[in-house]
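One protein chain is absent from this view; the other protein chains keep their places.
A, B and C label the chains in the order they appear, each numbered from 1.
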Amino acid sequence: MKRVLNKVFEALLPLLAVPVAFLIGAMMLLALGANPLEAYGAMIAGAFGDVSGLTQTLVKATPLLLVGLGVCIAFRGGVINIGGEGQIIVGALAATAVAVGFKEWPGLVLLPLCMLAGVLAGAMWGGVPGILKARLGVNEILSTVMMNAIAVQLSNYLLRGPMIDPKEIEAGTRIAQSALLPRSVWLARLVPQTLLHSGAIIAVVLAVVVFIFLWRTTIGYRIRAVGLNRDAAKYAGINVPFYQALSLILGGAFAGLAGAIEVMGVQHRMMENLASGYGFSGIVAALFGSLHPLGSIPASVLFGGLLVGADKMQRAVQVPSALIDTLLGLVVLLVVGSQVISRRRAHRRETRG
Amino acid sequence: MAELFTLPVLVGILYSGIRLATPYLFAAIGETFAQRSGVLNLGVEGIMLMGAFSGFYVGMKTGSPWLGLLAAAVVGILMGLLMSFISITMQAEQGISGIGLHLFGLGLSSLLFKTTMGGVESIEGFKAVRIPLLADIPYVGESLFNHNLLVYAAFLLVPLSTWVLNKTTLGLKIRAVGQNPQAADTLGVNVTRVRYFCVCLGGMLAGIAGASLSIALINLFQENMTNGMGFIAVALVYFGGWRPLGVMGGALLFSFVNAFQLWIQVKGINIPSDFAIMMPYVLTILALAFATKRAQGPAALSKPYERGEN
Amino acid sequence: MTRYLSSGRPILEEMRMQGIVKRFPGVLANDHVDFDVRTGEVHALLGENGAGKSTLMRQLYGMYKPDEGKILIDGKEMHFNSPQDAINAGIGMIHQHFMLVPGLTVVENIALGLKSSRGPVLDLDRVEKRVLELGEQYGLKVDPRAYVWQLAVGEQQRIEIIKALYRGASLLVLDEPTAVLTPQEVDDLFVTFKRMASEGHALIFISHKLNEVLAISNRITVLRDGKNAGTRPNENVTRVELAQMMVGRPVILQYNRPPVEAGPVRLRIQDLHVRGDRGKDAVDGVSLEICGGEILGLAGVSGNGQRELAEALAGMRPVRQGRIILNDKEVTNGSPLQHINVGQSYIPEERMKEGAIREFSVADNMILADHGKKPYSRHTFLDFKAIREQVGKIVSDFNVKTPSLDTPVKNLSGGNIQKLILGRELSRCPSVLIASQPTRGVDIGASEYIHQRLLEQRLCGTATLLISEDLDEIRALSDRIAVMYEGRIIGIVDSKDATPDRLGLMMAGVETA
Partner (left out) sequence: APQATEVPSTVFKVAIVMPSSITDMAFSQSMYEGLKKVQAEMGGESAMEIAYSENMFKVPDAAAAIRDYASKGYNLVIAHGSQYGTSLQQIAPDFPKTAFAWGTSLDTFQAEGINNVFAYQAEAQEGGYVLGVVAAMMSKSNIIGETGPVDAGDAKLYIEGFQKGVLATKPDAQVSVTYTGSFSDVSLMATAAETHIAAGADMLTGSSQSVVGAIGICKDKGAFWFGTQWDQTSLAPEAVIASQVYDWTGIIKDMIASVKAGVMGGKGYTLTFKNGGLVIAYNPAITVPAEVKAAADAAIAAINDGAIAP
């Protein structure tokens, strides 16, 4: 019991760095002529203080968690997936295409089909770097960065051509967005009058599934083995390139699902900038959760809350939105920078024990 | 298609490609140093933005692009120091520190821009310097030898950094620290110091990369003006197999194709612009996929070093 | 008054470690250890795997800080914060685990950290000249322009030694420098060490080979479970006594090898050609057959193709020409998994890199090759209960010393990792076993155990290819001995006829009838 408490304490220790980041932020706020107390009050209240804030936080946490799960798998498999952005986009595109294309189909069939389409598209977008790495040794950082840019252009093309909302053409405005998804694929709202949708539950369930997958199945075992020591895994008969590719494919699949769920649960249509930032924020969420699927759950909520609260703060005290990025950057830097403190504490504890 | 393979087009691609490649070269060669020493710095983009802003601001206030360049370099070093402290001294996971640094730089550069300038302005940056005889070479002379100083500097950096990495004691230390920091440590090489040096050098070059946009190539600052260049620069390090010459190859390939796709559009070739815009990204992946020789990365890349932990 | 060595360095009269305590998670690696060495002597440090020898020396070299205790040099207390401090104090160290940078050339590795004669610019030609001189002088043959990753471990060891000689320390720590050298090389090296001692150097020498220790040292200290179990002058001790001091019980130093009915041919290698890292054929037409119940020893100086042969047999290195047939099934250029599925086990030479996953727990490492099979898993789900049961049994059978089954393998000593890998591979009841240097760096107690298990395996019909540079081991275990020279089998002799002299000649490339 004490051991568990110690571990939990050590996991939370880095969060003590958040106030330090906020202290620096407070100085910036003062310099901008805003009242830091008012600002941070608005931030915390905005993110967790009422139903509206809390639901917004959870809405944000959902894609972060889904992307983060993919990041966990990929990192555990020893590959760095920074292609989340692109994978979200293609996942959302695919889900939209299926939903709009077969809008007459019953929701019972169409809804899972849309999610599947998102998963498959994301898997494909992660699979290209995966297979390029497995077959031709192309570094995945390079290919995932490039695939992000390609996805953006693909989306630009589809959303102003084949997939554009016919109403936009009629109206002559030609805004690059798809038609509205049929209601049958909208994810159920968990709290009326808010955006919180059942995708959040799917994400949490999947976190548990990923945990079981990574630590309780042979495939997960192989992925972790490959991630930690390729040579040893190879000698043990594990097909290293295959599992590297698989981890990128699964990473992509989760990001793709995040995209699908985002259109089905929140936006109800595909539009530009759907992904913007989630691909990277998902990495941050996963790493805040120590690359553990279950740890990613609170980490995503925390990071989602930070994003929502920061927006609220910006509105409450009217400072440039750039302050938010600055503050988030500081939080990330200080939190990861102080993780070493809890590592050292654990080390000391084990050395004494 | 034939109209694309005319002399003016090729000369135009050569000229634009070289200019486009300049910020990538600075940033990617800086990142090459960081990675060769074992530090993956994903925050290049944020540093570039800070360099672009500080270079522009100082250049504008003093009227001297040289002072702007100096400011960008100093700010780049400071950002590098921050990255070093977090990822080397505090041994944080490097990927995420870099993303944090990126967010920080992105935010702070716009914040400073908003509070100090408030709106987009332009300045007189570095002027093109025509190299007398060379620029007179028919066809290619103007494309190659009529650029501003930072463009030349970026390309001179390639042989210089190759030489430093391969022929100096410092370069040897960098390579050793990136592959087996423990071995280097046991020989009395100060792993921390070498990594700090490389990350700060990388930061300085990323700062200059940003400044090359704001005080030499485009001569203005706007929020998020690098628009993902920093991440492409990191990718180019992998493309180049951690060698400056290879990095230059990647930067030029990417930039030439980018210049080429604009010509496709200008010449009204009938493909959707989005596909034209994709070309440099697709070709960069393909070029690497079909390259015959593949370099091995620094073995200790992105692994924090702690003595005794081995 | 300071005295000086011929290299111009001051002589280090006496180094004294007092009451050194060092803890690691779950382990008390050094428990109030006193240890000293004086100019002109070779002081040997003995102990089982995990006894704390390397840990003690790493503190002397500034790699760890002692939790308690003092280090005194010439009576002055020293505080080493980094190896650089130790180097400045005149200490040099050859590390048990090579401290080489694989992607650099031999000269670059040696020049690393040294001042260059040309200031900031490297002067590799000069280093190369000096390296060749040293190699000549001490009988250590190296190719200065080769990349370290291209070299066999024996060659890497020579580079480590040259690195230390090049730097010329007053006090030199040698942590198992002979583990991968041939007897001839060891003899040459000892001449060097003796000369260094007589010049006024102080040397600390660690080895698991008792005859080496007795041959070279003036004094011998034995560590047991982190404590100093006693320091003796060389003259007063015997091998048997030392073994008993280390292990705490008598150790058999002789094996009997009962005759076994040879079974069918299990491993057949036909005209095998395999490329080495340097692009040439490292295995250049090898043909061998090993029957069930037989141990075929493969002797040879390291770097003659043994590593490449073993890797090809494991399915890790492409075969350029020729065939490998395992249990009548052709597996040429098959994946490692195919080899495993046909019933092969493999103990790799580079155990930390290829045999185990450092961050994985003992239990996870035990199931590395078999995790997909019963009883470890069912329908892709791992069965933790069965795993713990089976693994617990192997751990206790093979006497692997570990705090728990959940301890990350990186916290075990090398010898225990070795036993773990061996336990894993042997408990799979392989029909063919490829064992590369199975007891290299392993203490005598553990070697004894490993040898017995290999002999037992022979009784139940395993065909074993035993690759080793330890002639005693080869001779004690093998039924037949093949000698490899420059990628070819230069001859195969029955172990009865394999005198050390004859083997030595064959290893030097002389074919004997």
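Keep in mind that, in the parts below, a residue touches a chain if its C-beta (ideal position, glycine included) is under 8 Å from a C-beta of that chain, and two chains touch if they have at least 3 such contacts.
Keep in mind that this is a model prediction, so the values were computed, not measured.
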{"item": "Where the missing chain makes contact, among the chains that are shown", "value": "A, B"}
{"item": "Hidden-chain contact residue, picked from the options A:171, A:188 or A:205", "value": "A:171"}
{"item": "Contact partner of the left-out chain, one of B:78, B:135, B:170 or B:218", "value": "B:218"}
{"item": "Which residue of A:96, A:139, A:156 or A:300 touches the chain not shown here", "value": "A:156"}
{"item": "Which residue of B:35, B:179, B:258 or B:302 touches the chain not shown here", "value": "B:258"}
{"item": "Missing-partner contacts on subunit B, residue numbers", "value": "8-9, 11-12, 15-16, 19-20, 23, 110, 113-114, 118-122, 213, 217-220, 222-229, 258-259, 262-263, 265-268, 272-274, 277"}
{"item": "In subunit A, positions touching the absent partner", "value": "50, 52, 56, 59-60, 152-153, 156, 159-160, 164, 171, 173-177, 180, 193, 195, 266-269, 271-274, 276-277, 307-308, 311-312, 314-315, 318, 320-322"}
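Assume only the chains that are shown with their structure count from here on.
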{"item": "Category of the chain touch graph - line, ring, star, complete, other", "value": "complete"}
{"item": "Euclidean distance of C-alpha centroids - subunit A vs subunit C, Å", "value": "46"}
{"item": "Centroid distance [mean C-alpha coordinates] between subunit B and subunit A, Å", "value": "28"}
{"item": "Centre-of-Cα separation between subunit C and subunit B, whole angstrom", "value": "45"}
{"item": "Junction residues of subunit C - those touching two or more other chains", "value": "none"}
{"item": "Junction residues of subunit B, two or more chains touched", "value": "none"}
{"item": "Subunit B to subunit C touching residues, read off their complex", "value": "167-173, 175-176, 179-180, 182-190, 296, 298-299, 307-308, 310"}
{"item": "Subunit A - residues contacting subunit C, complex", "value": "216-219, 221-222, 224-225, 228-229, 231-239, 347, 350-353"}
{"item": "Residue numbers on subunit C that touch subunit A, as the complex places them", "value": "23-26, 314, 316, 335-337, 339-341, 346, 348, 350, 353-360, 364, 367-369, 371-372, 377, 380-382"}
